[in-house]
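Notes follow once the structure below has been shown.
Shown here: the complex without one of its protein chains, the others still in place.
The chains carry the letters A and B, assigned in the order they are written, with residues numbered from 1 in each.
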Amino acid sequence: MKTVEMSVEAINAAGGIDGRKVEFRGYDDESDASRANTLVKRLIENDKVHVIIGCSLTGPTMSAIPLVERAGIPMVSLGAGSAIVEPVKKFVFKTIHTDAMVVSRLYDHMLGRGIKSIGIIAGSDAFGRSCLSAAQKLAPEKGVKILRDESYNAKDTDMTVQLTKLRQEPGLQAVLNCGFGEPAIIATKNYKQLGITVPHYGTHGLASNDFVRLAGGAAEDMIMANVSLLVWDQLPTSDPQQPVVQAYVKAYRAKFNEAPSFFAGTAHDAFFAIREAVRRSGSIEPAKIRDAIEKGNDFVGVTGHFRMNETDHVGLTPDSLRIVQVKNGRWKLVEKE
Amino acid sequence: MDAAFIQFLFAGLTEGARYALVALGFMLVYNASGALNFSQGESVMLGGMTTAVLMQAGIPLLPAMAAAIAVTLAVALLLQKLFSRTLERSGLLEVIIMTVAFGMVVRGVVHVFWGTQTRSVPAFSGNDPLMIGGATILPQVLWVIGITVVILLILGWFFRYSRAGRGFVAASLDPETAQLMGINVRGVLMLAFAFAAALGAVGGIVTAPITYTYYDVGVMVGLKAVIAAIIGGMGSPLGAVLGGLLIGLGESMTAGYLSSAYKDAVPFLMITLLFLVKPNGLLGKAPIERV
Partner (left out) sequence: MMNELLIKPSGVAAAPIKSVIGQRVFARYSLLFVLVLALALVPILISNSFYIAVANLVMINAVVAISMTLLLGTTGQLSLGHAGFFAFGAYVSAYLGGPQGLPTLLALALAVLGTAVLGWCVARLFLRLSGYYLAVATLGIGMMLSIVLRNEQHLTGGPDGMSVVPFGVLGFSLQGEMVWYFVLLFVLVFATVGSYNLLRSPAGRALRTLHDAEIAATSVGVDVRGYKVRVFVLSTALTGLMGALYAHYAGFITPASASFTHSVQFVMMAVIGGIGSVAGAVLGAVIVTLLPNLLAGAAEYEVLVVGLILLSTVLLLPRGMVPTLTAWYRGRKGRKAS
């Protein structure tokens, strides 16, 4: 939310979009679908907004979709689930890679290193499950074999059991951690504690500075796929994303004294997409904004290069994901393979 | 397989120790008052969170721990005052609901002041795992088990051999007679709450390096500890500890040999089955209802 607030302030200070000031209403759905449902109703009926950025998770987004479709208000979601844009819904877009894209990128990296058989440890929450299904679906297509999968719950405090079972699988070459939040951190610590030597991969939900800080030395050498935002200081100047990313990070840091997380980055892009759409269409009518977002929205955001069209409401491809590795407590960009 | 089993065993014992400490505190309060304290889990949260926050502010471990225990005690005493008042004015049902509300208030305050982010407490003696029988164990686990054992021994000695302790036990069994004998029944309740708070806080602090801590870490722990105490049998301290360990081990063994997705269901399944077979817990006695 901070990103959007910051962006709104900046835009209004610069005179608004085409001279119109942007008004912003933010609510916290506490990741609960029914709460999100009510809040979206509030935004649409009560606050009469023209466009919505949200929700951060797939479940709440899905519960909001029928509402925005009926009301004709465009919504830019930050949820990772592929279900949000597959099948394409007229008024729903998203500015974050789907799990499928992330998994596909990781698989490519693994195959590039000769890794074909893996184990997966996934959270039982929405994020973990969605990632796991994506991984399971893509595996046969890519030629990766999932030997075993284990799960953990949101409040679990010890995953040595699950990791031990994975480690025992004969022929295990790598482990993919499909998770989010505290339990994923604990799983990482357990990984190190058990001395598991096969490469440890993680999905983008884990890639944040908080994760590295809390997991400490245990995260060393972990490989993840995430957006260039994390390695903003290592992007070569030839990279089209470099100016956008650096500008954003500097502004965020100046205001909030910390580096933005990749989630914040997706919010930035969502706002960007909307701003561009309003500029281009010259109107704030929801239907016109929607059209402008969908057609000809070609811009470089911090998450990647977006090219949306009628059949693709995400506009991102796996290439905009970078492979990063934790080295000495910091993210290091590994050359794209 | 053996090494894996030992790994599961230690995982179960660590979790079990945490549940055991909270279950014990829970049971002490129940014995002294007859009511269930659904906010018991929050003592774990307060202990861990306060320590983490203080340490992040630069205060070293031991003073931070002491302060955390003190804070938890203070909150518990407040709870005890409210508890007694509600008990006098209304019934046991209202008291139970009051504790649920109290737990929410404590969580709410922590949420407002300290936010929802996860915090950590550094391990007492480092993070390098030890090898025991082929399984890798964090040294913190030994701290957890060790401290739990020490506490249990101290409590055991206290209730058996010290005057105050025996008075406590007497008051729990028969408050009226105890009062006639000159035992301060009110004081007993205060002591029960104080013990419960300290037990929970210590449990929270000592496991925080392993599990991390955040504002609602106490909810699940509290619920499972309630179940642990009931499984063990409400009248018996040993039962509470046993119940806690059983749940911890049950969870880890289920995750290890059956299905890690359903591991959370284990305590609830256990209690449901137990209620069908032995409603008063493994070591408990049936409460005699006087008409």
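Definition applied: a residue touches a chain if its C-beta (ideal position, glycine included) is under 8 Å from a C-beta of that chain, and two chains touch if they have at least 3 such contacts.
Keep in mind it's a predicted model, so treat the numbers as computed, not measured.
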item: Residue of A:Met62, A:Ala218 or A:Ile293 touching the missing chain in the full complex; value: A:Met62
item: Hidden-chain contact residue, picked from the options A:Val8, A:Met110, A:Ala126 or A:Val144; value: A:Ala126
item: Touching the absent chain when the full complex is considered, from B:Trp157, B:Tyr257 or B:Phe275; value: B:Phe275
item: Contacting the left-out chain in the complete assembly, out of B:Leu92, B:Ala164, B:Met181 or B:Leu258; value: B:Leu92
item: Sole residue of A:Val4, A:Ile44, A:Leu166 or A:Met308 that reaches the chain not shown, by the stated touch rule; value: A:Ile44
item: Touch list for chain A against the chain that is not drawn; value: 27-28, 30, 32-35, 37-39, 41-42, 44-46, 58-59, 62-63, 66, 81, 83, 124-126, 129-130, 133
item: Absent chain, residues of chain B that touch it; value: 35-36, 82, 85-86, 89-90, 92-94, 96-98, 100-109, 111-112, 115-116, 219, 223, 226-227, 230, 261-262, 264-265, 267-269, 271-272, 275-276, 279, 287, 289, 291
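Rule of thumb we're sticking to: only the chains that are shown with their structure count from here on.
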item: Separation of mean Cα positions, chain B and chain A [Å, integer]; value: 38
item: Contact set on chain B toward chain A in their complex; value: 3-4, 7-8, 10-11, 14-15, 117-118, 120, 127, 129, 135-136, 138, 207, 210-212, 214, 217, 220, 252, 255-256, 260-261, 263-264
item: Complex contacts: residues of chain A adjacent to chain B; value: 124, 150-153, 155-158, 160-162, 164-165, 168, 181-182, 185-186, 189, 193-195, 210, 214, 216-217
